[in-house]
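There's a structure below that I have some questions on.
A protein chain is absent from this complex, but the other protein chains hold their places.
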Amino acid sequence: MTTPDMTRSKAMYALLERLFPICRSITGNGVRQTLTILGECIPLETHEVPSGTQVFDWTVPPEWNIHDAYVADACGNRVIDFQKNNLHVVGYSIPINGRFSREELDEHLYSLPEQPSAIPYVTSYYKAHWGFCLPHCERGRLTDPWYDVVIDSTLAPGSLTYADLVIPGESEEEILISTYVCHPSLANNELSGPVVATYLAMALLRRERRRFTYRFVFVPETIGSITYLSRYKDHLKKHVVAGFVVTCVGDNAKFCYLKSRAGETLADRIVLHVLKHAEPDALIFEFTESGSDERQYCSPGINLPVGSLMRTKYGCFPEYHTSLDNLEFVSAEALAGSLEMYLRCVDGLERNHVYRSRTYGDPQLGKRGLYPSISSKEFAESLRLMINLIAYCDGTHDLLWIADKFGVPLARLVEVADLLTSHELLERVS
Amino acid sequence: MTTPDMTRSKAMYALLERLFPICRSITGNGVRQTLTILGECIPLETHEVPSGTQVFDWTVPPEWNIHDAYVADACGNRVIDFQKNNLHVVGYSIPINGRFSREELDEHLYSLPEQPSAIPYVTSYYKAHWGFCLPHCERGRLTDPWYDVVIDSTLAPGSLTYADLVIPGESEEEILISTYVCHPSLANNELSGPVVATYLAMALLRRERRRFTYRFVFVPETIGSITYLSRYKDHLKKHVVAGFVVTCVGDNAKFCYLKSRAGETLADRIVLHVLKHAEPDALIFEFTESGSDERQYCSPGINLPVGSLMRTKYGCFPEYHTSLDNLEFVSAEALAGSLEMYLRCVDGLERNHVYRSRTYGDPQLGKRGLYPSISSKEFAESLRLMINLIAYCDGTHDLLWIADKFGVPLARLVEVADLLTSHELLERVS
Partner (left out) sequence: MTTPDMTRSKAMYALLERLFPICRSITGNGVRQTLTILGECIPLETHEVPSGTQVFDWTVPPEWNIHDAYVADACGNRVIDFQKNNLHVVGYSIPINGRFSREELDEHLYSLPEQPSAIPYVTSYYKAHWGFCLPHCERGRLTDPWYDVVIDSTLAPGSLTYADLVIPGESEEEILISTYVCHPSLANNELSGPVVATYLAMALLRRERRRFTYRFVFVPETIGSITYLSRYKDHLKKHVVAGFVVTCVGDNAKFCYLKSRAGETLADRIVLHVLKHAEPDALIFEFTESGSDERQYCSPGINLPVGSLMRTKYGCFPEYHTSLDNLEFVSAEALAGSLEMYLRCVDGLERNHVYRSRTYGDPQLGKRGLYPSISSKEFAESLRLMINLIAYCDGTHDLLWIADKFGVPLARLVEVADLLTSHELLERVS
């Protein structure tokens, strides 16, 4: 792998750092603020879908916003304070203002006995509820007989906000890149996805030529992708040839891949190929382990070719959905490395053509300067690759299939195909 | 597995015990007597096919009946006596009455040097012959210069007797259950099959609702199934979706399965699934190891989806086809356990529907009370199963396919499918 661009990696981390403090949820100003900041990097188009809109089996919920929240002890000290960490409040908490006995309050507290220093991330989107999250080690200190509880939130008709960006290519065939923007101050899951997706879009926008059209989607998880599909299902089913949900790509661990439901789509093939050569021991998950928006994209009747290339999979790292998934848990290098890995996949797709040999039998490489004029025992590996590539270019198999057949990286085969095409020995079929 | 019903298991054994003494062969009164007794349990319809009838490549042979047979020594003592064990006479022995030198007699004697205490089971259905079978250890004691031999049998035009029972279901699709009733006093092979088949029919008759039609066939082995096929081939080819030859299900060993010729039929799929979860180390035989009536049902041009779920396969236990395959070799528990295993397969088939999700994307489980209102790190296994089942209900795969994909028992998936169908999240396609 080439060394990641140091400037770019730092810029990626800085973007994540800037987004980190915002209190996001599946609706509300946190999402808007986030999309505005990302929109400074790429020309995102933002959309608002009114609360109450029916989207398949779901209804867009009321919009939630929050200004302040705390639990104060008998002396008036804020013992749990939203201002210090937005994870302290259960997502979508209804407004509350009152005095509660310790016992009453306790029923609204969430902590993790096995991770006593971590604030858990808890939400209650679709059932009216309020609550506070705190480190388990602090819970025992709440010994006052009563506490004052304030949640200064609003739950009211508004809208669900998402953004997309379509970068046109030579073909109407689309590569879908989807990520989600509904988590509050959680770094890896999920700000790494929006950051990497944004930089991937930036890289593609800079290109003079793109084979495929690229569709970037920034949505709240689940309700957002369902909303998006309810609007664009038919278009996506017609055009998307491969897609990825970008999530959990900021930690420093190795990559893994979660396969699409169909399991052998172009998305699966390119990632499995790239990983085989870049990280041969990468974990590969079946779709039955799915847990994010690929569930929606792959669902029956939609069935898009969408998988998810991650570092450590959601749910598989102890920091997951806790305050330990913070700015220290992710790194500039990991973000940049994830971008590189996605670019490899994208580049593989861009170059994965089907070729046909323009002659019967081996062509005469010698008259084109492609063959050593003196034949001897040496039969160079590159010559073998050239000859074998021609032998398999029968107009039916794509380069990716041939690369897997040969056990060589696609990128290497692309070079050979380019050389042979320039000598008019191969022609592109698709 | 649920504990077998003790009353039922004892009743099954008692039925086998009652049938045991009867001298059965491929034709004759032993078969009729057996079918009459089974007919006390289930409403069997008995059929007679005249000797001489052409059935495919075979001809129904003359009917054989036997009243008495013995070898008496010079003092008049019965040294081999059919009254003591009907295995002593070679099946289909012609009538004989005469005095033979020891040497002449010896050519008509059968014993097993390697199992000196066992009487072997020998027949000569299609070549005129007579003979006696005896324990090898007793053979050496026959030192008299001559013996009187009497076989009081008849071989005359008559008929081949078989019985069947069709238990109608909602569908014309049939499950075929075939077993054979032509073995004399042999317990496991073959009275266990008729007993288990009879109790399986009883269990199905008691049900208010059956998806499939069930066809039970009690025939003499080979000539009987060939006769049956010669009459019902076209009907069976049209209607049978799965079938089983029930044999060797009374011993106390683990289960095994012999696959159909095609090897991947519904019959194979359900048994392999059930065994994978109930007895993961069960032996699985290819059809090339076939040796009973599945040979006929699967033969070219007929090709029914018929396998055989057994305990120890015929030929694979030392007691096979000897007097050691007796009432002690089988047990009430084994018979009842085999019935249970067949019921599991039948129940699996009954419930193996194809479903389709009624929504695009994940449905909103929460509003139906199927999802924890507070989302947290816990993502229960049952919730995962529910979500995954919906994800794979695309109207093409049956539950059995999905259960194998998920590695969960079909019965577990049926529960989830029922729950989801009651919430109108899934609909049955077939």
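Per-chain numbering from 1; labels A and B assigned in written order.
One rule holds for everything that comes next: a residue touches a chain if its C-beta (ideal position, glycine included) is under 8 Å from a C-beta of that chain, and two chains touch if they have at least 3 such contacts.
Note that the coordinates shown come from a computational prediction; the quantities given were computed from them, not determined experimentally.
Asks: Can you tell me which of B:Arg261, B:Arg311 or B:Arg358 touches the chain that was removed from the display?
Replies: Hidden-chain contact among the options goes to B:Arg261.
Asks: Touching the left-out chain: which of B:Trp64, B:Tyr320 or B:Tyr342?
Replies: In the complete complex, the chain left out is touched by residue B:Tyr320.
Asks: Of A:Asp68, A:Asp234 or A:Asp362, which residue touches the hidden chain?
Replies: A:Asp362
Asks: Of B:Ser299, B:Asn326 or B:Thr421, which sits in contact with the chain we cannot see?
Replies: Touches the omitted chain: B:Ser299.
Asks: For chain B, enumerate the residues touching the unshown chain of the complex.
Replies: Within chain B, the residues touching the omitted chain are 56-59, 90, 110, 112, 120, 122-127, 129, 131, 222, 225-226, 229-230, 233, 261, 287-288, 290-291, 295-296, 298-303, 315, 320-321.
Asks: By the contact criterion defined above, which parts of chain A meet the unshown chain? Give residue numbers in ascending order.
Replies: Per the touch rule, chain A residues meeting the hidden chain are 356-357, 359-364, 366-367, 373-377, 379, 387-388, 390-395, 405-406.
Here, only the chains that are shown with their structure count from here on.
Asks: Using mean CA coordinates as chain centres, what's the gap between chain A and chain B in Å?
Replies: 55
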